[in-house]
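The complex appears here minus one protein chain, its other protein chains still in place.
Chain nomenclature is as follows: A, B and C, assigned in order of appearance, with residue numbering initiated at 1 for each chain independently.
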Amino acid sequence: MTHRIAIIGASGYTGAELIRLIATHPGFEVAALAANSKAGQAMASVFPHLRHLDLPDLVTWEDIAFDDIDLCFCALPHKTSQQVIARLPQHLRIVDLSADFRLEDPAAYARWYGNDHAAPDLQDEAVYGLTEFYRAEIAAARLVAGTGCNAATGQFALRPLIAGGVIGLDDIVLDLKCGVSGAGRALKENLLHAELSEGTHAYALGGTHRHLGEFDQEFSKLAGRDVRVQFTPHLMPMNRGILATVYVSGDPEAVHHTLSEAYAEEPFLTVLPMGESPSTHHVRGSNFCHIGVSGDRVGNRAIVTAALDNLTKGSSGQAVQNANLMLGEDETAGLMLAPCYP
Amino acid sequence: MTHRIAIIGASGYTGAELIRLIATHPGFEVAALAANSKAGQAMASVFPHLRHLDLPDLVTWEDIAFDDIDLCFCALPHKTSQQVIARLPQHLRIVDLSADFRLEDPAAYARWYGNDHAAPDLQDEAVYGLTEFYRAEIAAARLVAGTGCNAATGQFALRPLIAGGVIGLDDIVLDLKCGVSGAGRALKENLLHAELSEGTHAYALGGTHRHLGEFDQEFSKLAGRDVRVQFTPHLMPMNRGILATVYVSGDPEAVHHTLSEAYAEEPFLTVLPMGESPSTHHVRGSNFCHIGVSGDRVGNRAIVTAALDNLTKGSSGQAVQNANLMLGEDETAGLMLAPCYP
Amino acid sequence: MTHRIAIIGASGYTGAELIRLIATHPGFEVAALAANSKAGQAMASVFPHLRHLDLPDLVTWEDIAFDDIDLCFCALPHKTSQQVIARLPQHLRIVDLSADFRLEDPAAYARWYGNDHAAPDLQDEAVYGLTEFYRAEIAAARLVAGTGCNAATGQFALRPLIAGGVIGLDDIVLDLKCGVSGAGRALKENLLHAELSEGTHAYALGGTHRHLGEFDQEFSKLAGRDVRVQFTPHLMPMNRGILATVYVSGDPEAVHHTLSEAYAEEPFLTVLPMGESPSTHHVRGSNFCHIGVSGDRVGNRAIVTAALDNLTKGSSGQAVQNANLMLGEDETAGLMLAPCYP
Partner (left out) sequence: MTHRIAIIGASGYTGAELIRLIATHPGFEVAALAANSKAGQAMASVFPHLRHLDLPDLVTWEDIAFDDIDLCFCALPHKTSQQVIARLPQHLRIVDLSADFRLEDPAAYARWYGNDHAAPDLQDEAVYGLTEFYRAEIAAARLVAGTGCNAATGQFALRPLIAGGVIGLDDIVLDLKCGVSGAGRALKENLLHAELSEGTHAYALGGTHRHLGEFDQEFSKLAGRDVRVQFTPHLMPMNRGILATVYVSGDPEAVHHTLSEAYAEEPFLTVLPMGESPSTHHVRGSNFCHIGVSGDRVGNRAIVTAALDNLTKGSSGQAVQNANLMLGEDETAGLMLAPCYP
């Protein structure tokens, strides 16, 4: 049986990435595509790289016949997403890629996003979508909140270490290098090629990046106490990819062992041999995440590096992985595409 | 039934691309990988992006047990390729990705490549591998010679026009913009990031590029007379992709109509609506080729633009497409991956 | 004596490039900077790379005290430029970087730019700013119209050849590869890093690019008859640089000799030895233009390649060169900066 999929917000990069993945998914078919600002257009004119696919034209989301839809991906900006999802049919399975249902505490949402949550009742039923750690809940969920791409990367590096008590909790530093597609297809001066190519800079310094809300929520839950990491993202002259370099205190061998054990059976997470480190090049366009551990000449310090593709494992690939669970598909269905290198 | 595939020359970019494509091919499995200079190494150390695959370690090609092999891709440098293929089992199906069997006339080979052909008898049986134009021959062939990536791009733009007599034959200009992976994983100063990024230049000016041998052979056959095009490649600051801008004399509408008709049923070749033009971005990582036609304010002139990915449709994707024909698979098997954009 | 310079339109890339050049110009000082949309801001906030300079804050152009100004660069968008310049003091020396005063014939302007010229009287006194060919007129001019960056590149390749009668006039093809900064600091989707990096495409196909107005005007004057070239620009994944590949009929040796003779004494134009070809890498950030000539195996065909930096020699460097002539400075003053490579 083929599941019929709708995508709301199909004119952005995560929408396009969903379609790319579904294109070769054996159990999914794209049944409806919505993008209200471009309703009426053919996808081939919005994303010519999808020209070979037999896709429905863009419509407004209000025009989707949801009775025929098995699952809906919602790839809208935050704040808009909660407003739209609140108006979707109550029984519809939804994977939301926005930030709107990631934070369990509406006060935390208001603090990080600057507006009150418009659908706190939906928040109550939403499941946090970091697949590897919430499999059962996701499989049973109606509404899954996809994680932030930076938040996913940092959590893959740190969750087993915090849960296992093998690192210090008060001096964790996450230095992230982020590809520009994470910022979406937005008309902003700082996303122009002329402003980005051949250089780099930090942004959201000082603990102001919104994905910190996810780190706080998840790491504190794991540790049973408040955990506040330092997190500084940097904009890279590259389209796809996140590299996290995480500085922790703890025994490097224990760190490596803990991560290796935790991910031994995971199809998409690979811990490299001790001392090796990953590259975003080697996961580009794929749902894989490569993780490395190194020690340092400074005693009791470990460096964990994690690389994934922000559009795939960090967003749309994760969303498909969650949809697979929700619809009873094999979790890896449609997601075993090899990275595109070079 | 799954066909068992060997790849000789697996440590280069076209070798890696073959593996990427076979990774999700429903009817192929990688049975042996050879790279004599790296024999004994694991593929994960040579190409970490293939780490998730269960691949055999690299061996020397002499160590492959060819009795178990259904088809062998040979991705060696030219000159080496003919020497190796001459020593392979006589009945083994082979798709060669080098330049060694592209030119029917050994004298032409010697002129363009600077050395005598070492296996002229094999040349006699080799079929030129431009799939869309040699389907029957390829399906029946034992040895198929993959085309040059630039040669493929130019031929997709021009073959139906020459065959149809709708353009002039004496003033064809091909201006090509080529991604750097076409030059392979070679340690050359001009392929360094520092030498290439953020700039461009022409190379092989004056009609000296070896792919001209293929243009001459194929276009002259089609026209029934000698055809000598001008062809100037340019090295682009990008890893994948070829964009051909072809200047011809003729009626633009006739040009568009002829190409549209010729490729109407082709799964991988798309002619865009009149006046639109393709981008290499929109075919990256895929086996598709997008073709555009425009007129010019100068009368009776048409501009044909064609974009493909040199590693996929220009090389390894074409090779898999040919292998599909040779082994009785669906021609598109394993090749419907959507382009990776952005 | 130091000349006091004003720049209107200082918040764009050509404005910033003017300031970069004036920063080390021995005879110029920046006396006023205008950008109406950013009036009141410090230049360090608009262009942090100019932070080390002691620059005046941005004002509206209406607030500039023009009595103290020796020369004004106007780096506004076309159409706005003519409106502003018409209201500047009548005696003020002006170098305009827009397209507004390049075309002598108001009808041609209206045809290429889609609006009637708002200051046809000023057009009468404007001098076309291609320095090497209009030195005397520029030195005596009050108003100089900077050329298009593509138009400059093509003319450097072709003017001596057309004037000298050494090439055919009816089959000239200009294939240009253009860096993205030529499009300015505009918020357009196609200028985003995610849309541009790692790929290329043609644009303005079919003889529709506005710089053709300049080619028509200048080449026809030189030839004493109408000349209509084919010109196709391509957007490159690079910030600076234009590479023109020009296909002409004629004797390659005569072509090389004619260009070499024409530019033998030029400080900024270099003709490479026969058969060599230039790279945009080698002129980046400089006022130099490198020109190469090759023959082709097809008889009586020559390929002229020309490389310059669109922001420098193609725009702001040319503007400073013209200002030097207008103010009696050495023509090369402030312009001998070596290219920034790699």
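We adopt the following convention: a contact is a pair of C-beta atoms (placed from the backbone, for glycine too) under 8 Å apart; a residue touches a chain by one contact, two chains touch by 3 or more.
Since the structure is predicted, the reported quantities are computational estimates derived from the model, not experimental observations.
Hidden chain, full complex: it touches shown chains A, B, C. When the whole complex is considered, the residue among A:Asn36, A:Ser220 or A:Thr245 that touches the unshown chain is A:Thr245.
The residue from A:Pro56, A:Gly184, A:Pro267 or A:Pro342 that touches the chain not shown here is A:Pro342. As for the chain not pictured, it touches subunit A at residues 171, 173, 175, 177, 194-195, 197-203, 205-208, 212, 228-230, 232, 234, 236-241, 243, 245, 247, 275, 277-282, 284, 292, 294-298, 301, 303, 305, 307, 342. On the side of subunit B, the interface with the absent chain consists of residues 13, 180-181, 185, 187-189, 191-198, 237-239, using the contact rule stated above.
The chain not displayed touches subunit C at residues 13, 16, 19-20, 23-24, 47-53, 181, 197-198, 239-240, 270, 278-279, 281-286, 288, 290, 336-342.
What we mean here is this: only the chains that are shown with their structure count from here on.
Chain geometry summary: the mean Cα position of subunit A and that of subunit B are 36 Å apart. Shown for subunit B are the residues that touch two or more other chains, namely 197-198, 239-240, 278-279, 281-282, 284, 342.
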